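Here it is, the structure in full.
The complex is shown incomplete by one protein chain, all other protein chains being positioned as in the whole.
Letters A, B and C name the chains as they come in the text, with residue numbers starting at 1 for each one.
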Amino acid sequence: MSYGKSVLAFEEFGFRPGKVERVVRETSKMVSVYIKLHLPNLPRPGQFLMIWVPDAEEVPMSVSGAGRRWVRISVLGRGKTTSKIQKLRRGDLVGVRGPFGRGFSLKGKSHLLVGGGSGVAALIYASKTISDQKKECVFLIGAKTSSELPFLREVKRLNQKLLMATEDGSAGYKGVVTDLVEPILIKKDFDSVMTCGPEKMMVKTVELALKHGVRVQASLERYMKCGFGVCGSCVLDPVGLRVCTDGPVFDGRILLQTDFGKFKRDAAGRRRPI
Amino acid sequence: MSYGKSVLAFEEFGFRPGKVERVVRETSKMVSVYIKLHLPNLPRPGQFLMIWVPDAEEVPMSVSGAGRRWVRISVLGRGKTTSKIQKLRRGDLVGVRGPFGRGFSLKGKSHLLVGGGSGVAALIYASKTISDQKKECVFLIGAKTSSELPFLREVKRLNQKLLMATEDGSAGYKGVVTDLVEPILIKKDFDSVMTCGPEKMMVKTVELALKHGVRVQASLERYMKCGFGVCGSCVLDPVGLRVCTDGPVFDGRILLQTDFGKFKRDAAGRRRPI
Amino acid sequence: MSRLTVKLGKLVLPNPVMLASGILSHGSLLEKALREGAGAVVTKSLTLKGRKGYETPVVVGVEEGLVNAVGLANPGYKDFLKNDLQMIKEKNRVIVSIAGDGPDEFVKIASSAEDAGIAAVELNLSCPHVKKHGLEIGKDPKLVRRIVKDTRGVLKIPVHVKMGFCDELIRSSLVAEDAGADAVVAINTLPAMVIDVYSRKPILSRICGGLSGPAIHPIALRCVYELYRELSIPVIGCGGVKDWQTATEFLLAGAKAVQVGSAVAIKGLKVFSEITEGLAKYLKEYGFESVDILMGSLEGKK
Partner (left out) sequence: MSRLTVKLGKLVLPNPVMLASGILSHGSLLEKALREGAGAVVTKSLTLKGRKGYETPVVVGVEEGLVNAVGLANPGYKDFLKNDLQMIKEKNRVIVSIAGDGPDEFVKIASSAEDAGIAAVELNLSCPHVKKHGLEIGKDPKLVRRIVKDTRGVLKIPVHVKMGFCDELIRSSLVAEDAGADAVVAINTLPAMVIDVYSRKPILSRICGGLSGPAIHPIALRCVYELYRELSIPVIGCGGVKDWQTATEFLLAGAKAVQVGSAVAIKGLKVFSEITEGLAKYLKEYGFESVDILMGSLEGKK
């Protein structure tokens, strides 16, 4: 066969058993789960796993940390499955497939990370990798209130510059995180901006970065049934991209030609305004 | 999975297309066919291929020579399929699977090869490998008459010692090849004896080698339907060895505990005296 | 006309390699598949009303295949024809798959689809039929006749029927042909299941699902081989196509075209151009003027 590494095996779409090693509360809303799992390679920042909780459903989750024998996911309780994940205990089993998708490109020497909500999960792993590569980054994290700001100590431990924004002003800047983007883009030169979080926030960040001529990548969330490119449920119209395999990280310029920030498909495939 | 290399893939039991490159008449009875084929590794001497002639049947054939992009088989016309093989022409296609089976162990520095009939095919490849390894061997070849002695020039080109036996005395010693075995075992020290050919000849050779305390290996022919160990048709009773996967080369001492030289099974699995 | 052009009755396609139903599903992705080289695309099977489908997991990888029970998730035929179809430029290369609950639904959806300008319809007769307690429509020759006859009666565009592997495959296909079907697509997935030994649970939320992919290819090939011998209408081979060899096997066995499903998971959308290029090269090397001559040219034994 001449297809080389770009051909996957169907077995990669089966589940591997992952044993919960540790469950850590990050904020009032977010819980991190450390899963014992042997992966052939470290996931790239921005890649995600499909996590099947045998008593609930299977959902996509960004890798928020990983080592040679473990991965971490960091979960906001949003519905049935995410709240089951939050209740997992040491020794529990989950089914894992992946890592899937394309991650962030970490080219360049200085990066601006802009995250909010569950999006901070993907970015904390990116910032760890950036640190490991001895590169620089500034991390902007936004939340409603200070108790919902995750990974603060972790960012500090990485010795990275951190700016916070809370809507109620209980920590850092009072307002939304995107308010911090333009000032810092003016003050400092970045090779790239990476963003993950609520889609409106990402749209704003992408627009600002492009306005200032900085390459920007955004990591999207779409409804996913398979995670590996067959079902089509994660489509990004009208260009026909699949978030699971062509993404979840996309270049900002491409995203502006799509329904990014405007529509997403629901489980039936109906287009819904965001 | 932890089974390492001892696990094969089912695809290895499918056919690869082999294009006939050259057909060479070796003797009045034997024809060599050079087949263009890309094998991941060179076959080991003693291994065999399953050759499917799309207009006839599939039959086992020893590798009588091989390079990085070709293999050679050397075929005696015995019945329907072997005579079809002899009539193959440049450009014709055959289906090939294998190499299968365990080959000869070439441990030791000096070897005695004893061959007759189609058995010389496997041995000529062994002698080539022995030469490549800068080791010594003496090659005894037997036939009915001088026109049926194959590979004479090839053996000479390898600079190996060659002794011939013909039943009609038209070349070399007059008599059967096994008559030459004892005298040379007495005259010269060998680390091992390898034999391939008519089973009665091999029995005799094995007995003589063991009598003189020399390790001996014999390569057997049995009716084969699959070539890779599932069908059981190539069984060696009563120890339950499969010639296709446990052989075709066996240690002489093991063979003496079996039906070697006494019975073989036919296509239906009936035991037939040899 | 290229060597690869095929005629499927009234349908003329630039090449015989289609996207199978249920793969990629949405309009913009079907458009992409066409741009990447698919000869035609078949939509997800559309139902009267939109369906969310079953809870995840709905598809899982196994040895050389997938097992899925997506549950016919689709936005409903109206929504699809309105939103998704508009994203596809060449509607004459779109085949709309229909999963109706009884003949009337098939007719209704098929008529609307025809009005929207598509190339053909594919009646999915191989998914469990609700009213008949999970029995596949294809296993019930009488029902096959009614659905095909009724749909054929109201349409101008070709009507394909998609069959599953079952004892009635040949008989139901003959009935479909007799009732006016223009082509038979064989085969859909085979009944299967996957268990997770660690949690000791079935993996799919619906417990059972259907097996697809290279694993079923030798089975599908035999179905096509037998159908080709029995039918006068074209057969479209589906099941485990992943490269030009597997596609060519179907064509040799008598298929007029092939569909690619699961292989999209391992090869991505480049699978279409890879197959058509391989096929073109093969035709040239073996001196076939056109893919039509290749079709059904399997030689006998001896």
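Operating definition for what follows: contacts are C-beta pairs under 8 Å (C-beta built on N, C-alpha and C of every residue); 3 or more make two chains touch, one makes a residue touch a chain.
All values derive from a computational prediction rather than experimental measurement.
Undergrad: Of B:8, B:24, B:256 or B:274, which one is in contact with the hidden chain?
TA: The single option touching the absent chain is B:8.
Undergrad: Among C:4, C:17, C:190 or C:275, single out the residue that touches the unshown chain.
TA: C:190
Undergrad: Tell me which stretches of chain B touch the chain missing from the display.
TA: Touching the missing chain: residues 1, 3, 6-15, 17, 50, 52, 54, 57-59, 93, 95, 97, 225-226, 228-233, 235-240, 242, 245, 265-271.
Undergrad: In terms of residues, what is the contact footprint of the unshown chain on chain C?
TA: Interface with the chain not displayed, on the chain C side: 62-65, 67, 139, 166-168, 190-195, 197, 199-202, 205, 207-208, 211, 214-219, 221-222, 225, 240, 245, 248-249, 252-253, 282, 297-301.
Assume only the chains that are shown with their structure count from here on.
Undergrad: Once you find the CA centre of chain B and the CA centre of chain C, what distance in Å lies between them?
TA: 49
Undergrad: Determine the centre-to-centre distance between chain A and chain C, using the mean Cα coordinates as centres, and give it in whole Å.
TA: 36
Undergrad: If you average the Cα atoms of chain A and of chain B to get two centres, how far apart are those centres in Å?
TA: Centres of chain A and chain B (C-alpha means) sit 61 Å apart.
Undergrad: Which residues belonging to chain A are in contact with no fewer than two other chains?
TA: None at all.
Undergrad: Hunt down the residues of chain C that sit against at least two other chains at once, touch-wise.
TA: none
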